[in-house]
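The complex is shown incomplete by one protein chain, all other protein chains being positioned as in the whole.
Letters are used for the chains, namely A and B, taken in the order the chains are written, and counting of residues starts over at 1 for each.
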Amino acid sequence: MATTSTTSPAVITQARTTPVGPISLRPRRTPLGDAWRTLRRQPVAMAGLTIILGWLLLGLLAPVLPLDDPLTPQSGNNLQEPSRDHWLGTDELGRDMLSRVIYGARISLPSGVLVILATGSFGCLIGAVAGYVGGWVDNAIMRFADAVLSFPSIILAMTITAVSSGLPWGQNRLLNALLAVGLVLWPEYARVMRGQVLSIKTNEYVTAAQSVGASSWRVLTRHILPSTDAPIIVKATLDVGAAIVLTASLSFIGLGVVPPTPEWGAMINQGFKKGIEFWWMSSVPGIAIMSVVMALNFFGDGLRDALDPRRRGR
Amino acid sequence: MGLWRYILRRLGLAVVVLLIVSVATFSLAQAIPGDPLDARISERQADNPRVRAALERRWGLDEPVPVQYVVYVRNLLRGDLGESIDKSRPVADELRKFVPATVELTLFAMLFALGVGVPLGIVAAIFQNRWPDHLARFVSLIGTSVPVFWLGLLALYVFWVRLGWLPGPGRLDVGMTQPPLVTGLVSLDAILDRDGAAFRSLLRHVAMPAVVLGSFAMGIVARMLRSSLLVALSDDYVRTARAKGLVERRVVMGHALRNALIPTVTVLGLTFASLLAGAVLTETIFSWPGVGSYAVTRAVKLDYPALLGVTLFIAFAYIVFNLVVDIAYGILDPRIRIG
Partner (left out) sequence: MAEARVADLVQQLSAGLLSRRRFIRRALGLGLSAPAIAALLAQAPSPASAAPRAGAASGARRFQADATTLVIADNLKDTWIWLDPAHFYEINSAAAMNVVLETLYALPDSTKPTEFVPLLAEGMPEVSADGLQATIKLRSGVTFHNSGNPMTADDVIFSWNRLKNVLDQGSFLAIDYWDAVEKVDDLTIKIVLKAPNVALVPILSSYPLSITDSAVTRENGGLDDESAAENDTAADWWNEGNSAGTGPFRLTAWDIEGEVVVERFAEYWGDAPALERIIWRNVTDPNTQLQLVETGEADIAYSLDPDAAVAVKEAGDLQVLTGPTLAHEYLALHTQEDPGGPVATKELRQAIGYAIDYQGIIDDLLKGAGIKPATIVPEPLLGSEAVREFGYTTDLARAQELFDGTGLGEVELTLTYGAGGQGEGGLALETLVPKLQADLQQVNGLTVALNPMDAAKRLEDFRNGKLQFTISGWSPDYPDVHTYAEPFGRTNTAAAKRVGYSNPEVDAALDAGIAETDPAKREQLYVDIQKRLIEDAPFLVLYQPIDQKAASKAVQGAATHSVAMIQLRGVSKTA
């Protein structure tokens, strides 16, 4: 197993300075099928996948598992240390932490995936347009992306959360937080995608397509975009973790999801406010977040190796 | 394109980006529902039109929004960031007070990231695929996976509450007076003042937040260095060095490391700016009196002159870092200048 690991910022830098993507002459073919076989042979990546699937399964089954109500206060039962009755303790309103953390998975995991899907597609599209059209459009888009990137992500997200609370769905605080996270993360995809498009644009099959009169949209969607998926998929996998952490961070400083919703960041905040001697209140959701992000990193690294033909089998 | 033209072009772009940032922050702040004055004004005075009007005049909130922006930028050019609504104090003064604390914390975090990340990366590369490599990579993976705010709480619980090895939140021991202000970095000021007690106190206080904040950067440094070292170790000149019969240690340290450090340092430059943002959470947990905790308390109160000030400061730092990195690239690698 030779995972030459680099994290997401490294991916960005690489993409920005050495825009070299996998170049294939069969643009319709995705490398996913090949990748799976490679991936299956990597124990670390498979462990990551197992953890993620485990959480998903727990979250999915939460309503049928024998768990306490994660929302209703149980008076007289508050702030219990982990015990046989409450494996992970209870919070200040006597609610079972195990139940809350599992119900939390129903919120954090899907929202992390969805927000990356949305922001990734948006960023890719914008980046592809910038790279393909070029000229002032490219310049305008990329300067705007630069500006967004130069914002401190959490402060930008804080501001957006506040702004979106005035929108029609403004009282859905989870949606506000996700919107903020999405708006913060898209420029990186735009950059990666633009770099990819710039390098592919000059390839012969693209010029060939253009010369037979294919429309720009068609060239972009049929010939360029399909060749760019590998680095984007890797980045997206790693970023699901980043999105979960950022959403949780917003909740932690009190601007995202708030109790009683069992969102993991909000739960850590609750524990922080109650006092760190009630360590289980913040540690249970903390470990949950860490396990998910770590699993995603394991899986993402494996995926990178599997998708990168140059690294395969090294 | 000549080097100077390249630098000028990058500078121009940086100014454009800063302008966009200021407009964006300003309009976002305007779009926040809720009147910032409501957060300040008392229950009794909320309905008094005269008091409200006087307060609006004081912060220029009675002008149309574009005028407010023009006034803001004009004042900005004179170094006047306006007055915070929550505390009625000049934002520039507040930043002068809080920025050094954040810089100090970030520098110590960086020190940790390098001090631990570099050896980890080297060990991992030398012992590729053996247990020290696995261990080093596991540690760096933890660093990049654990949410900073929980790591902070955990560290406080273990090292302060349970073990009592390190002091709790704060920058100095309570009641200890800051050494006379010179740089604003207490560590430096304490040295200048020959105040050993304050210096020791600062070191003990900064240790936990710096490690917590630096853990992410540490993970990145270790992983970056490992992979670039592996590439460098397989390069021709290293093979030549080996062939010349140099000891392995000198091969790694002398030849490969120097080359492998270039990409690492580049990433580091970018990470430094992201550390400033990460400080928001770390400072909140450790009551560290920096811009991060300042931003959080003011954001909750919609104190947007303060929020604008912090955002512009961090964006400025980020842009300057990027600029330096880009220019350095331009000098090192002339091909870049075409982009």
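The definition used in the following text is that a contact is a pair of C-beta atoms (placed from the backbone, for glycine too) under 8 Å apart; a residue touches a chain by one contact, two chains touch by 3 or more.
These numbers were taken from a predicted model, which means no experiment stands behind them.
If you put the hidden chain back, the residue from B:T25, B:S201 or B:S215 that touches it is B:S201.
Although one chain is not drawn, its touching partners on subunit B can still be listed: residues 33-36, 38-39, 41-48, 50-51, 53-55, 57-58, 87-89, 97, 160, 162, 164-170, 172-178, 195, 197-198, 200-201, 204-205, 287, 289, 297, 300-302.
Subunit A meets the missing chain through residues 71-73, 75-76, 78-81, 83-85, 92-93, 162, 165-166, 171, 173, 254-255, 258-260, 270, 273, 275, 277-278.
Note that only the chains that are shown with their structure count from here on.
Chain centres here are Cα means. That of subunit A falls 23 Å from that of subunit B. Taken together, the subunit B residues at the contact with subunit A in this complex read 13, 16-17, 20-21, 24-25, 28-29, 31-34, 128-129, 137, 141-142, 144-151, 153-154, 156-157, 161, 219-220, 223-224, 226-227, 230, 263, 266-267, 270-271, 274, 276-278, 280-281, 284-285, 295-296, 299-300, 302, 307, 310-311, 314-315, 318-319, 322, 329, 336. Contacts from subunit A toward subunit B in the complex involve residues 1-2, 4-7, 9-10, 13, 17, 143-144, 146-156, 158-160, 162-163, 165-166, 170, 241, 245, 248-249, 252-255, 265, 268, 271-272, 276-277, 279, 282-283, 285-286, 289-290, 293-294, 297-298.
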